[in-house]
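Every protein chain of the complex appears in place save one, which is left out.
Going in written order, the chains are labelled A, B, C, D, E and F, and every chain counts its residues from 1.
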Amino acid sequence: MLTTILIGFLLAVLLPWLYKFFKANTGRFLAVFPAAAFVWFATKHNQIAAGGIVKEAYNWMPGLGVSLDFKLDGLSLLFAFLISGIGAIVLLYAGTYMKAYEKTDRFFVALMIFMASMLGLVLSDNIISLFVFWELTSFSSYFLIGFSHEKEESRGAALKALLITAGGGLALLAGLILLGIGGETNTISELLMRGDQIADSGFLHVAMMLIIVGCFTKSAQFPFHFWLPAAMAAPTPVSAYLHSATMVKAGIYLLARMSPLFNGTGNWNTTLLVVGGITMLMGASTAVIQSDLKKILAYTTVSALGLLTMLLGIGTEIAIQAAVVFILAHALYKGALFLLAGIIDHQTGTRNIRKLGKLFKKMPYTGTAVIIASLSMAGIPPLFGFISKELIYASTIDMVINSPLTTSAFFIAGVLITAAAGILSYKVFFGKRNKLESQPTEAPFSLVAGPLLMAVIAVTLGISSRFISPLLNQASLAVMPENIELQLSLWHGINTELIMSMATIFIGYLTFLFIYLNPKFIASIKVSDKIKTSSVYDRTISTVVEISKRVTIIIQNGNLRIYVFVLIAVFSLLSLWVLKDFSVPSISILWSDFRIYDIVIGLIMIAACFYAVMAKSRLLAIALLGVVGYGVAFIFIMFGAPDLAITQILIETITVVIFVLVLWKLPKFLIFTESFIKFRYFMISIVFGGLMTWIVMIVTQYPLESHLKAYFAENSYLLAKGKNVVNVILVDFRSLDTLGEMVVLGIAAIGIYALVKFNKTGKKEEL
Amino acid sequence: MTEIISAIIIIVGVLFVVIGSVGLLRLPDFYIRISAITKAATMGVACIMIGVALNFNEISVAIKAFGVVLFLLITSPIAAHIIGRAAYDGGVPLWKKTEINEYEEYKKNKLKKENNKDSQPNKKEE
Amino acid sequence: MKLLIPHIILSIILAVLFFNVAPYEGSANRYILAGIVIFSLTWPLSYFFSKDYFRKLPGLMGLIVFFTKELIVANFRVAYDVVTPITYMRPCIVALPLDAKTDFEITVLACMISLTPGTLSLNLSDDKSLLFVHAITFKKMDPEAIKRDLKEGFEKKLLKITR
Amino acid sequence: MEDILPFLIGCLYAGGIYLIFHRSFVKLIIGLIILGYASNLFLFTISRITRDAPPLIPDDATQLTETFADPLPQALILTAIVIGFGLQAFAIVLIKVGFKTLKTDDLDKTTSTDRLDN
Amino acid sequence: MSWYDIVLMIALILLSFSIILVFIRIVLGPTLPDRVISFDLIGTITIGMIAIYSITTGVESYMDAAIILSLVMFLGAIAFAYYMKKKKL
Amino acid sequence: MNSTILSMGIKLLVPLFVIFSLFLLFRGHNAPGGGFVGGLVFSIAFSLYTLNYGVKRTKEKYKIRPLKLIAWGLLMAVLSGLIPLFAGESFLTGLWHDEITIPVLGKPGTPILFDIGVYLLVAGTILSLIFTLWEE
């Protein structure tokens, strides 16, 4: 299985070169890959159908419990078939269809990545590797949807899809990690058996909700559904592939996968039922009022996804079986329909059903395929869609609680979907036609072949459903281990389900008639588009950006003083917080050692500092700075630091010299009046100074025994041959500091030189 | 004995400095201040140095003290000259009671001569 | 050699003096100190004594004594005037015609004038023939007297040893 | 002095920071320099001070005995002074160049690099 | 405390008070050169203080600081003069 | 600055400063001073000269390249640190030759070399500042 996936990725990587070689035939060449995969999976069919499991395991990041574990069971195999089978058809189709586009190699790269990751996703048996593939599908679909990236619409749609699915992905990640922590393993099949342990850890419900969110975004459940219709900006093969069989079903797949763990616990069933129901009804009702062929398909897809979620939410044996069957049925007819919609668009130049009509004679093969697929969608016997519809009704009738509500929801949705099927088939191929720019002709066989094949399969499976039931049975067993065996057949005798199906078809037909005959009324409903969740999304994004801007303008306002103010304020608050434990040390001047000139010097320094603050003349400020500096030097003298004093004096003077050399070019101090703000700054300065005083007092009240001091005193001359201990420290004990200090000075010199002399005239001036 | 002498010399030096500082505050214009005062301080510091040298009674200290005095004697008049000149050229006003100013006359004459020269164009500044 | 030991005989004298006077234990420092002292003294002095230094020595001593005396006297005078009312003070700027010709002579003269409280060498004329001196007199203004004092006092004694 | 040093340090810190809060470049840099003094004295004081006993081994001794000032903080401060000098010299020249290129001395008017471009 | 120490103490106090006086001149100005010479004078007084301080403590190496200070003050003065010349006040 | 008196003064002072700076450098190991202070004093001498005569003349007269001083200073300090490696000691370890005492310089040791490096670098740094900032 890893090999299969890796080949997919490898093909994606090699595609730029392959493309040079195969050119227009790239699509057809690439189709060999999913076809081969399909065959490979087919060889496993019997084993799986008999209840077996195929496993593979490879280490990836064992330190994190991440491994490439693959497990092929019924559910995985079902999806693998869909992915590889429909993938092959889509690639074949795309080989022809994409000729109208430029740079299709990039398209195929993304498609191959998508296909491979989708396979990885359904085969993974490790939560993290599953997540990796999950995100890769989001990633590659971003590029597929945004393929026509020069259109703003495409970019927006791609971004929408990415943000929604990746955003949900983050929730999913958290949920999966929680599961992993709770179950102490990352292997899915083991996790599913450790429900109690996870529940004990207390993470079960949080993880469940997070995973649900992730799945809902991916599977376009309300209120996250809006990205899917928008994603119709993508080229048709993408729509077909992403939105029929695969990506959107990833969420359903994961919900199904996790069902054994969550089914029956907490809010799992209610959440799925309610959200699925809303999604289903909303999708179906929106579908019938659309005019864009692909939009209709998209909303019916949303509806179908809602339906699947509901079925998982019902969570009974029969509901699970219905879900599994419906997955297959839907993939077949919806995939075909998308591809066919692409053909219609391709051949007629429009997807607007208001304009389309009477195409059957011009496009008989296409028409046939559309009609078969639509009938399957409408659930008309003997198509496979009918079987699934029967099961769906059976599942709701079987339900313990909420039955009438659920049943009516299914029924309404069924009616609307039937109507939509009518629009798709009748309106387009037999209905009134408005002016079309080009005369439509039948599409080349390479385009029609794929969807036609899918239509044929839909018929075949409907008639000989026993052929597929072992696999579907295993798939449903994977979701619900103690399931009764699934027996598919067209005819179960006259029962409630059958009656309901027939009623659905009949009322659906009436609805279709109503819509078909009242196009203006339908068009007027369209206004309500404005209050869709998609506009909530737009508003959310723009609000986030707006908030970001406002916050950023406040925080990053560009005023250096405020930055420093914040810094000092943070420091002051933190220190005040810590210092609250300390008492203010008492000030005890030792009168025995009292020297009046100490006080005088201190006062002069304070006064100089004060006047430097107040000074209106720059040179005065600098002279005062010098006074402070000399004062500091004198303090160094007093406390036995002649080296420091000398250095201070020298540095002080040189600083003054630099000031003087530089300053004569600058203007006088500008006097800015801002008394209120000044007060704020004044207060924080006082607080800051006071804190530093306090800190010095606190720390110095403890005794200090420095063993370094003693060591230097002892060894400075004996070992380091110097009597000036400070100098010995500088050139020997801590010479590395001095070396660093030298580099600093050298760089400062270069920097000042560069600052002053930099010119772009190229005039060299040697330093 | 040396202690007494050094104490006296130091006190004298300090008094010079104090008087210089008082003068700095009291004297009426910059030129008077600089010509009268900074020198007083130099003198005072020189005295202090002698006192210090006497007190330590060590050749190395004496040399250092001597070094300080020597440096001060060389540098302070030159500094005073250069600052005074800059102040004058920069237009720091003289006290109103400054009666004779031969420098100003000289400058005026010089300016006249230069203006005569400058009547031939293109020979301005540097 | 001229750079390191500007004046050989003077240097030797100083060296002998130094090593006899300085009771120093530290080996390296002593030599260094000696070198410094010798250089520091002979370097400026070598301007005074281009030749005939034994003849000029008394002149130098005389100058130093005279200068010291002037310094002290002037300092006391200024000290007195600072602490008493300043209304009698009369400053002026006079142009002192110079006999001193070399830069060294002019500099030494100007420095000595500046060092004496109450007088300040403000500037030199472009042809170096006039030294403008800011001087403070008391009660009576007599620029010529100031010039005379300066010429007779400092300049004459200075030129005696430099020439 | 031991008793008033903390207060002196506090004043220097406060003064330095308050100078930075003025809007002028030049005051900013003077503030930074005063902050430098403050932190040097802070380091000096907080590592305990000893009056009048420089860490110089006398000529006739091979070790420091009795009381002496801790040489290590002195060496640190010396390094800090020199490094601070390098930074401050650069900063002084920087504000000159800043004034020349930005044509203003007002910190409140130099906010362009933080501006939102959209 | 011997009488000599007291003399030195008085000397230091006097010097520090004269620094206050000079400081007042720095603050008052009024002209730039006034400030420059006052600054210079503070340096000079500091030299004196350091010298006396080295007697009171008996540490001769403080005198080195005095020498250095006497050297660099000259540089400061020349720099200020340079400034005044450039600025034309 | 165009003053005869100042020029003469500086002419007198420069050699004194240089000698004094060397004095500070070499005695720094045993008394206040050292490479840093020495280098500063050295550079002050030429700063004075520069302030009076300008950069061009200073460079012509004394052939001083501040950048070269910086580079050599650094290199010397690093070399003084590398020498002990050949004696099997750690980087920057002070190696002293105990037997020899060179007059004037005292005992030769790598810390002295290091201090000379500091001296050169500091001199170069300050001079480069003054040279850069001096304007006609």
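Simple rule for what comes next: a contact is a pair of C-beta atoms (placed from the backbone, for glycine too) under 8 Å apart; a residue touches a chain by one contact, two chains touch by 3 or more.
Going forward, contacts and distances are computed from a predicted model.
*Asks:* Between "Multiple sugar transport system permease protein", "Na+/H+ antiporter subunit D", "Phosphoribosylformylglycinamidine synthase subunit PurQ" or "ABC transporter ATP-binding protein", choose the name on the UniProt record of the chain that's been left out.
*Replies:* Missing chain, UniProt protein name: "Na+/H+ antiporter subunit D".
*Asks:* Mind giving the shown chains that are in contact with the missing chain?
*Replies:* Hidden chain contacts in the full assembly come out as A, D, F.
*Asks:* Can you work out which residue in A:192, A:632, A:725 or A:767 touches the chain that's missing from view?
*Replies:* A:767
*Asks:* For the chain left out of this view, which of A:42, A:579, A:600 or A:686 touches it?
*Replies:* Hidden-chain contact among the options goes to A:579.
*Asks:* With respect to the chain omitted from the figure, which of A:453, A:599 or A:747 is a touching residue?
*Replies:* Answer from the full complex: A:747 touches the omitted chain.
*Asks:* Which parts of subunit A are in contact with the chain that was left out?
*Replies:* Touching the chain left out of view, subunit A contributes residues 59-64, 103, 106, 128, 131-132, 135-136, 139, 142, 146, 149-150, 152, 155, 159, 162-163, 166-167, 170-171, 173-174, 177-178, 180-181, 541, 544-545, 547-549, 551-553, 555-556, 558, 560, 563-564, 566-568, 570-571, 574-575, 577-579, 581-582, 692, 695, 698-700, 702, 704-709, 711-712, 732-737, 740-741, 743-744, 746-748, 750-751, 753-755, 757-760, 762, 764, 766-767.
*Asks:* Give me the subunit F residues in contact with the hidden chain, please.
*Replies:* Missing-chain contacts on subunit F: residues 67, 70-71, 74-75, 78, 84-85, 89-94.
*Asks:* Please give every residue of subunit D in contact with the chain that is not shown.
*Replies:* Residues touching the hidden chain, for subunit D, are 20, 25, 28, 32, 35-36, 38-40, 42-43, 46-48, 72-73, 76, 79-80, 83, 86-88, 90-91, 94-95, 97-98, 101-102, 110, 112-114, 116-118.
In the analysis below, only the chains that are shown with their structure count from here on.
*Asks:* Which neighbours do subunit A and subunit D have in common?
*Replies:* Joint contacts, listed by label: E, F.
*Asks:* Please flag the chain sitting at the greatest distance from subunit A, going by CA centroids.
*Replies:* Computed centres place C farthest from subunit A.
*Asks:* By C-alpha centroid distance to the whole-protein centroid, which chain wins?
*Replies:* D
*Asks:* Between which chains do we find the greatest number of C-beta pairs in contact?
*Replies:* Of all chain pairs, the one joined by the most C-beta contacts is A-D.
*Asks:* Centre to centre, by mean C-alpha position, how many angstrom separate subunit B and subunit C?
*Replies:* 13
*Asks:* Cα centroid separation between subunit C and subunit F, in whole Å?
*Replies:* Averaging C-alpha atoms per chain gives centres 31 Å apart.
*Asks:* Note the residues in subunit F that touch 2 or more other chains, in rising order.
*Replies:* 1, 3, 5-6, 9, 12-13, 20, 30-33, 36-37, 41, 44, 47, 107, 125, 129, 132-133, 135
*Asks:* Indicate the residues of subunit A shared as contacts by at least two other chains.
*Replies:* 595, 601, 638, 640, 642-643, 646-647, 650-651, 654, 657-658, 661-663, 723-724, 730, 738, 745, 748, 752, 756 - these are the residues of subunit A that touch more than one other chain.
*Asks:* Please name which positions on subunit D make contact with subunit E in the complex.
*Replies:* 52, 54, 56
*Asks:* Along subunit E, where are the residues that touch subunit A in the complex?
*Replies:* For subunit E paired with subunit A, touching residues are 9, 12-13, 15-17, 19-20, 23, 26-27, 29, 32, 35-36, 38-39, 42-43, 46, 49-50, 53, 59, 61-62, 64-65, 68-69, 72-73, 75-76, 79-80, 82-83, 86-87.
*Asks:* Quick check: in the complex, which residue numbers of subunit C touch subunit F?
*Replies:* By the definition above, subunit C touches subunit F via 3, 26-29, 31-33, 35-36, 39-40, 43-44, 47, 103-104, 106-107, 110-111, 121, 123-124, 128.
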